[in-house]
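In this view, the complex is presented without one of its protein chains, the others remaining in place.
Note that the chains are named A and B in the order they appear, and that numbering of residues resets to 1 at the start of each chain.
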Amino acid sequence: MTDHQKRSLLKVAALSALASATLIGCGKKEEPAPAPAPAPVAAPEPAKPEPLKVAFAYVGPVGDGGWTFAHDNGRKAVEKEFGDKVVTSFVENVPESADAERVIRDMAAQGNKVVFGTTFGYMESMLKVAADTPDVKFEHATGYKTAPNMRTYDSRTYEGAYMAGVIAGAMTKSNTLGVVGSIPIPEVIRNINSFTLGAQSVNPKIKTKVVWVGEWFNPPKETEAATSLINGGADILFQNTDSSAVLQTAGKLGKRAFGWDSDMSAYEPKAHLASSVINWGPYYVKAVGDALNGTWSTGGVWWGVKEGAIDIVSIAEDVPADIKTKIDTIKAGLKDGSFAIWKGPIKGQDGKDVLAKDVVADDAFMGGIKFYVKGVEGKVPGG
Amino acid sequence: MDSYALLIAATLNAGTVLAIASLGLLINEKVGIVNLGAEGMMLCAALAGFAAVVHTGSTVVGFAAGMAAGALMAAIFGVLVIWLNTNQYATGLALSLFGGGFSAFAGTGYVQARLPEQTAWAIPLLGDIPLLGPALFRHHPMVYVAMALTVGLIWFLYRTRTGLVLRSVGESPESAHALGYPVRRIRLAAVVAGGALCGLAGAYISTVYTPLWVEGMVAGKGWIALALTTFATWRPARVLLGAYLFGGVTMLQFHLQGAGVNVPSQFLTMLPYVATIVVLALISRNPTWIRVNMPSSIGKPFYPGS
Partner (left out) sequence: MLKLEARPQPSPLWSYASPVLALAITVLIGVALFVALGKDPVRGLQVFFWDPIKSGYALSELMVKVTPLLIIALGLAVCFRSNVWNIGAEGQYIVGAIAAGGVALLADKTTGPWIVPAILLAGVTGGMAWAGITALLRDKFNASEILVSLMLVYVAIQFLNFMVYGPWKDPMGYNFPQTKTFEAVTQIPRLFTGSRVSIGLLLALAGVAALWVFLFRTYAGFAQQVGGLAPAAALYAGFSSRKALWIALLASGGAAGLAGALEVAGPIGQLTPFVPAGYGFAAIIVAFVGRLHPVGMVFSAILMSMFYIGGELAQSRLGLPKSITGVFQGLLLFTLLACDTLIAYRIKWSR
């Protein structure tokens, strides 16, 4: 073949490739483009209404065994409760960045009427999309900004942390407890404090050491952090990070630890003391129910043991019976309102009261906790 | 004092990964090839190793799977770079990017899997010596493998004929070719061996160090291993020491946090990288030193016909 012929042949090949690509694009247009909203059914006989489309945006993988796994269980609860009245979908690994806006907007454009954003970092993106799509309801986890069609929800993880602390205080031999912290936001600091308060309620001698990973989910770093806590003398570990690495490290080094967000007992049965879990099911069912019944209204919700959103499960066999009874008593007290975790006197690290005797902290106080209580070592980072 | 013993133990453990990977890259660079794909190879090997252990329950099989994955990717890289003479840096980078994407993609099914419980390792008698025992003698065998590998590599490179041939290919492939050595095949063998070692390091991360799979879990260790070879001026013993140094700095940041030292954690995290830059600047400053230590043909393609 001459050069000229070769060149022509290639031109033809390139053009045909381009042509086929265009044809594929045009050819498949017969498939109905996703409609912005299902057309309202107005048939003569009472036809079954279109299922409500509900979408979930997850920050991590469904398989993380922790935070996102718990949310996905909540989604499955919605499916179980409402059957064919709803159609759920999810997108995982949506980063807390500018990309989130595109994903959430796409969810709204795909006809979803309720969109759940399961991490703080989606707040601004959800607000923007909420402003543009007033007929879609937005549910934002752990945030604080709302809109007429966007509300927030959160869980009282500190109640689970407190109960874990009770177990830790009873089971520790070295009287040093370790916490692998994620990001020093009030929620996490409150959890560290609650864990410490719980332990102190059965063992006033304990002290808590904290190490910060700086991320929600980074198993190798969580491993290193856990190792350094154990090296520093801690024999029981607690975490606010999203994977089971801390528990596994404890198991490897012969110490005990807790599961967090989901039941992690299967990961390391010998080291596992208990798991503080979040049940998003009850809230998700209510939220979707609100949308189905037309009773949805904006606001903010903070649910705990009382509403069935928090629990401590799979308590290990060797935890003494009186501690197990104490846990049950605490749960009952939280359910009927007779027990409050954040009730004075509670002292800060300097020994002064942050809550006077018999004063019960309100949600506003608890939402802004930036200090450590007495018994926690070190300073809150980035004060 | 106990906590220092444990800190040393943690350092050795953290440094082992870097050491094994870096020694593999050293073999590559001794024949004149820079494989920027270390991170991608380690990620794919980590997944391969993890998956193998999930399915067979045997850590040894996991290591073998990791080595195979690393070797395979290195072979692809090698063919492109040695026979098709593609740009080494770009091809290595492509390998890293592809390896990252592929491992994340193929690994989605393994994110929730768990491995069978690990045994606690300890050398009998030696492991019980107070202080020294926990620091040095209670490690996973791979820690000792890294040390043995270093010694073995020194012996191989500087005391055997094959090692000499390897080094001469790296210094001047044209001369080696003139002497009748199959330069390209030697280079490929070195690249594959290097890939296998990177794979071993990757498998160690996911099956022993943090027995979980999550995408991106190598977290830049491949790039640090690359910097290590230059940092250590291409000498195996220095690579091992450098690896421990870097491993130590990583553990140090948590140790300091736990001890209540109030330096912002980000500056501690920065330390290994800043240290690498400083050392790079210092050792590159002297062109004679570089010429004496660095294999001359690094990064340059070899054309047998020329």
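Definition applied: a residue touches a chain if its C-beta (ideal position, glycine included) is under 8 Å from a C-beta of that chain, and two chains touch if they have at least 3 such contacts.
What you see is a predicted model; the values in this text were computed from it and never measured.
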item: Selected from B:15, B:32, B:78 or B:100 as touching the chain missing from the view; value: B:100
item: Among B:121, B:156, B:181 or B:223, residue touching the chain not depicted; value: B:223
item: Which residue of B:91, B:168 or B:257 touches the chain not shown here; value: B:91
item: Absent chain, residues of chain A that touch it; value: 3, 6-7, 10, 14, 17, 21, 24-25, 27-28, 33, 89, 91-93, 95-99, 101-103, 106-107, 109-110, 120-121, 124, 144, 183-186, 189, 214, 367-368, 370, 381-382
item: Touch list for chain B against the chain that is not drawn; value: 36, 40, 76, 80, 83-87, 89-91, 93-95, 97-102, 104-105, 108, 215, 220, 223, 226-227, 230, 264, 266-267, 269-270, 273-274, 276-277, 280-282, 284-285, 287, 290, 305
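By definition in this document, only the chains that are shown with their structure count from here on.
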item: Of all residues in chain A, those that touch chain B in their complex; value: 61-65, 69, 178, 209-212, 214, 217-225, 227-233, 243-245, 248-249, 251-252, 254, 266-268, 270, 377-379, 381-382
item: Chain A-facing residues of chain B, complex; value: 3, 6-7, 10, 14, 108, 110-112, 114, 117-118, 120, 205, 209-212, 214-215, 217, 219, 250-251, 254-255, 257-260, 262, 264-266, 269
